[in-house]
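Have a look at the structure that comes next, please.
Complex shown without one protein chain; remaining protein chains in place.
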Amino acid sequence: MKIENKQLNFSNLIITFPILILLFFSFGSFFITFQHDPYITDIANRLLKPSTVHWFGTDEVGFDIFSRTIVAGRIDLFISLSGTLIALTMGLPLGLLASEKSKRAERIMKVLDMFQAFPLLVLAIVIVAMWGNNIRNVIFAIVLINVPRFTRLIRSEALTVREKRYIEVAVTMGASNSRIIFKHLMPNILGSLLAQASITTAHSIVVVAALSFIGIGVVPPEASWGSMIRAGSQYMTTGQWWTSLFPGLAILISVISFNTIAQFILRKYESI
Amino acid sequence: MKKLVEISNLFVEFKQTNKLSVHAINGVDLNIFENETIGIIGESGSGKSTLGKTLLGVNNFEGNITIFDKKLENKDQKLLRKIRKEIGVVFQEPFESLNPRMKIKDILAEPLLIHNVKLSSIELNDKLNKSLESVNLDISQLNKYPSQLSGGQQQRIGIARAIINNPKFVILDEPTSSLDLAVRNNVLKLLKQVQKEYNLTYMFISHDIHTIKNISDKIAVMYLGGIMEYGDTKKIINNPQHPYTKALLSSILPTDPEVKQDQIKLKGEIPKVTTKIKGCLFSSRCPNPTISCREKSLERKLIQVGENHFVDQCCAECK
Partner (left out) sequence: MSTAIKVSGLNVRYKVDNKVINAVNNVSFSLDRKKILGIIGETGSGKSSLIRSLNGLIKEPGIVEFKDLQILDSQGINNDFKFEKLRGKNVGFIPQNPFGSLNPIYKISKQFEFVNKRHKIYEISEFNFQVLRALKEVGINDPERVANSYSFELSGGMAQRVVIALANFSNPEIIFADEPTTGLDVTVERQLLDKFFELVDSNNLTLIIVTHDLGIVAQYCDETIVMLNGEIVEKGSVMNVFKNPQNEYTQKLIKASNEEIS
């Protein structure tokens, strides 16, 4: 077989855009001095079209939509990311243990089945509504929804890897259980795991937005994309298109960014 | 000659979920002597792979296995650990046997780490370098990943890993089956070289008669979990006694177009592995079965028919 190298490899550049965008949303609010404070209302200047003064226009109480979108990004991304990472940290050991052929593994799966018999999103809504609208509770909701998901995912990946011959070799060489888990299982599911974490974050962004859309979790005057969309929704039909559009676009771009990152991770991972 | 492994009356049964049992090994007696290469040959369902795995303690068994003068027990983890340090394993499909995300140096070092061999980093490096040299590989391979090596190189790593703890005994399960012909011969040569250098005993499991013929001192022919014939390689190849051995050997295709080889055809198919067979394992396909073949007791025995040449008792009595 003869192999010829024909073109430059552009595929690695693709990842820079999503990362830049997400970094901007996450930390931009610390570095940009906004023209308008995102928390100060200005009724006199409500519902202004996008202009050089207000780049994204203003909403019904005069909030500057541009600055609020950026600040909301910080909050929404923080919640989604930390919720996902906490769920991952909890789901990983559970999933690995559940992939063994032991009574303990069976027990874990039974508990998981019981847990997932509830519609977890509804459960999350109830919990946040009961315990109060703050960031900590929304993170809790995200964790609740995603721990079962991660556990199952990791378990199924681990089961696949356990069938591989090099695991059999490790066992016949006398490797301990922990060695097999840490040296053999984990490195081989890591890539898929990170990709899934990225996708789950994207999914969580939508969940957080959904929650604040129905008025739970992060609510005004705190900035959140979901609540911003809600606030602007009544004006969609009366011609003030900018009120819901920009937070909506922000969600869209964030989700696409995380999904792109996930694809990139998978591709890099599989190429070894 | 010293007996390294003594197997008597070995039975291995796997219980499946549908309540049927797979009778993988049906009464095996075998002795493996120091510094010899014993070739285990058989077709699919013969139990040859299971035999190797049982010696490694991977599955439960009934019967007696004595390795290095220690009696193997089913659940004795401590003993198993001690024994596993002295046994090396090489599997088929070299790429599948190496963790794709581990560097070669970590793959080689693993047996040392598992058995707590205390080495300084200089000593470790030295040992890894020597290990690669012993399988004719360049030390630059240490920092590579398995996917960067060819099939032959990967299998050499498998061999290096198997012997890095200086085992006495190495079990090789189809180590050359997935390799190209020239590569295969090189690996076999290497195995012989390494065996001499380190005083190893080999159990070489394969379905390929040509390979087994080349590397083994003794051959055991397995069928349906039992040994049909056993003895010196030359005797088995040149003077096979059991009808199954004869049929197997006749199936080889000579690579000289002028040499013809007629196949001895066996009637019927290999029976399902889930049926418990009464009497002689081979009776359903034997060209000359007698009534007593099927009624014999389950105890399988090898009867001596010549110097270093044994055949299953059912066949021996037929003659």
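Per-chain residue numbering starts at 1, and chain names A and B are given in the order in which the chains are listed.
The rule we apply is simple: a contact is a pair of C-beta atoms (placed from the backbone, for glycine too) under 8 Å apart; a residue touches a chain by one contact, two chains touch by 3 or more.
Source: prediction; values computed, not measured.
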Handout entry: Residue touching the undisplayed chain, where the options are B:1, B:122, B:182 or B:291
Key = B:182
Handout entry: Touching the absent chain when the full complex is considered, from B:266, B:280 or B:302
Key = B:266
Completion exercise
Contacting the left-out chain: of B:44, B:116, B:140 or B:288, that is B:44
Practice task
Among B:82, B:168 or B:192, single out the residue that touches the unshown chain.
Solution key: B:192
Handout entry: Full-complex contact with the absent chain, from B:56, B:89, B:132 or B:215
Key = B:215
Fill in the blank from the handout: Across the whole complex, the chain not displayed is touched by chain B residues 43-44, 151, 180-182, 184-185, 188-189, 192, 207-209, 214-215, 247-248, 251-258, 260-261, 263, 265-266, 269-270
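In this section, only the chains that are shown with their structure count from here on.
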Handout entry: Parts of chain A lying in touch with chain B, wherever the complex brings them together
Key = 164-166, 168-176, 179, 183-184, 187-188, 272
Fill in the blank from the handout: In the complex, chain B touches chain A at residues 53, 56-58, 80-81, 84-85, 89, 91, 93, 96-102, 110-111, 113-115, 145, 147
